[in-house]
Each structure stands twice: as C-alpha cells, then as structure tokens.
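Input: a single structure, listed below in structure tokens.
Removed from the display is one protein chain of the complex; every other protein chain stays in position.
Right after this comes chain A.
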Amino acid sequence: MSVLRTAGGFSLAYRPRGLAVGAGCAVLALVAAVFAIGSGSGDYPMSFGQVLRTLLGTGDPADEFIVNDVRLPRVATALLVGAALAVAGAVFQSVVRNPLGSPDVLGFTQGAATGALTVIVVFGGGSLALASGAVVGGLATGLLIYALAWRQGVHGYRLVLIGIGITAILTGVNGYLLTRAQITDAARAVLWITGSLDGRGWDDAMPLLVAMAVLLPVVLIGCARALHMLEMGDDAAFALGVRVERTRLTVLAAAVLLVSFGAAAAGPVAFVALTAPQLARRLTKSPGPNLLPSLCVGAALLVTADLAAQRVFADRQLPVGVVTGVLGGGYLVWLLATERKAGRI
C-alpha cells in the first residue's frame, strides 16, 4: 500500500500494483478501441493516423461518417458495457464472497433478457423499449432474488443455488417467448440474447453512459472502503463502524442497475461479469473487490472480444457474446479446477 499525503492532513491510500494493472488495461482497451475503429469488420480499413485525425475532427467526411456514426458508437458501447458488467461482477463477488456469486450465474442477465424478449415478442417495441424492458427485467429479478435469498442475511451457496434455479426458470421462459415470436422478431431476439454489439448506435450507448455516470461514483467513491471491510464478515465490519445493511443494499442495487443497463445496451454478454473481476484479482494480487482494476479489465476484455468476433472468421461476424462465452466458460472451468485443488470450492 502506498500513500499520497498533502498538507492539511489529507491522505489517499492506493496500491501501486492495482493502479498499474488498471492503467495497463485502460491503455490496452484504448489501443484495441482505436484498432477496432480503424479496421472495423475489415470492409473499409483506415490507417491509425486516419482514425486519430478523424477523432480529432480533421478527417475527410467519408471517414467521419464511418468513424463517428458506425464504429465509434460500437466501440464506445463495448467499453462501457465491459466496464459496467465488470464492476457489477466485482461488487457481487465481493458481497457474496464467492466468485460464483456473479450476476451471470445469479440470473440477472437472464432476467434482463426476459424483459427484453417480452418487449420484442409481445409489444414489438424499438430499441429504447427493448432497453427499458431489459432494465425492468433485471430489476425484477433482483427483487425476486432478494425476497427469496437475502432476507436472513447472505449465505453464499444458498444465494448461488437460488440464482441457478431462477436462471433455469428464466431460460425456460425465454425459450417459450422465442417460440411465440414471429420469425423476424425471433432472429432479432436471438441476436440480442447472445449479446451483440452489431449496429449499436449512440442511442444504445447513451442511457448506459448516464447510468454509469451516476452509479459508478456511488460505488467507487461512496462504498468502496466499506465494501473492503464487509469482506471480513458482517460482524467484523459492523464492529469497525460500517453501516452493513445500508452499504450492502446500496452497492447491490447499483450493481443490478449496471448489469441491467449493460444488458440493455448490448444484450446479456456472457461471463464478463464473472471473468473480469477474477482476472483483475489475479493480476493485482491484492485482496478486496478490486473495483477499478476490474472496470479496466472488463472494458479491455469486451473491446478485444468484439474485435476478435469481427475478425476471426473472415466470411462471417460472430456476436461478441459467443466469444466471451467461449473464453469465459473456459476460464470458469479452469477456475473451478484450480480452486478445487486449492481446496476452496
């Protein structure tokens, strides 16, 4: 731990390694973002210089359209969704004290999908309605899980098991909704459910950006230190003067909202919320929720995954959820195998 002290008795504690990981991933994310803007799906390659010039507003008009209206919103959405999901995952894993207590596993993303599918199938709404549906679905799932699992305090495995049950139910509901859908709606729904950044515009990114501008300070500045204390158990945190219930409700509500808005923007992108905090923790090697490093890892992860999804197969683009699903699923299996060796799970 290092400290920055100023005159007047102010001091700021930070971990150099955590900071380095965060900065490294932020740089990686930005480089990948610029690269993604430059190459896109490969149809209209631009040089690095062209991209930078266009971003600074001195490019030619054709470049400007491609960059500002097509590729930049997509990349921005990827960065934001990755960051939002990662922070939400870090919060959940910290509160549940279990890597499996991540929003993917607990059914929040499925809940958001149910909300969005209902909008697509029943109301046939546009992208704003779809996003609202996802947010409502995510929040409703949060309330349901709270009612079923949270009242008597957090018991990690109980929560995970109830979450798995709810995920299964919601998957069934989603399947049913798909069978009821018109063929065109179904195609749109399936693409959304897999998690896709295809054709994302600014109106997809803006609601998420606003939500993050409000929620991230609440979590990162308002609750991060109390969240550290909570990891030692409710009693120990309480003994240190943490308002346990208030802190927990605040961060969880914020996390559910982040996941829901993230899913609203890009669909329930698989496993980022699970993977990013775990990667961040292994990189920083420090205890605690690692919120800021997780955020940067998540952003980098989703931008690179989207880049890969566009570039790996020359003749077809994959939804980004396929890539994160394969990577994240593989990572989860690896995690379970090694943790088992370490005797933790």
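Following the convention adopted for this analysis, a contact is a pair of C-beta atoms (placed from the backbone, for glycine too) under 8 Å apart; a residue touches a chain by one contact, two chains touch by 3 or more; residues count from 1.
Just so it is clear, contacts and distances are computed from a predicted model.
Going by its UniProt record, the hidden chain of the complex is named "ABC transporter ATP-binding protein" among "Anti-sigma regulatory factor", "GntR family transcriptional regulator", "Gluconate 2-dehydrogenase subunit 3 family protein" or "ABC transporter ATP-binding protein". Which of A:L128, A:A187, A:V214 or A:A239 touches the hidden chain is settled by the complete complex: it is A:A239. In the full complex, the hidden chain is touched by chain A at residues 1, 3, 5, 9-13, 97, 221, 225, 228-229, 231-233, 235-236, 238-243, 281, 285-288.
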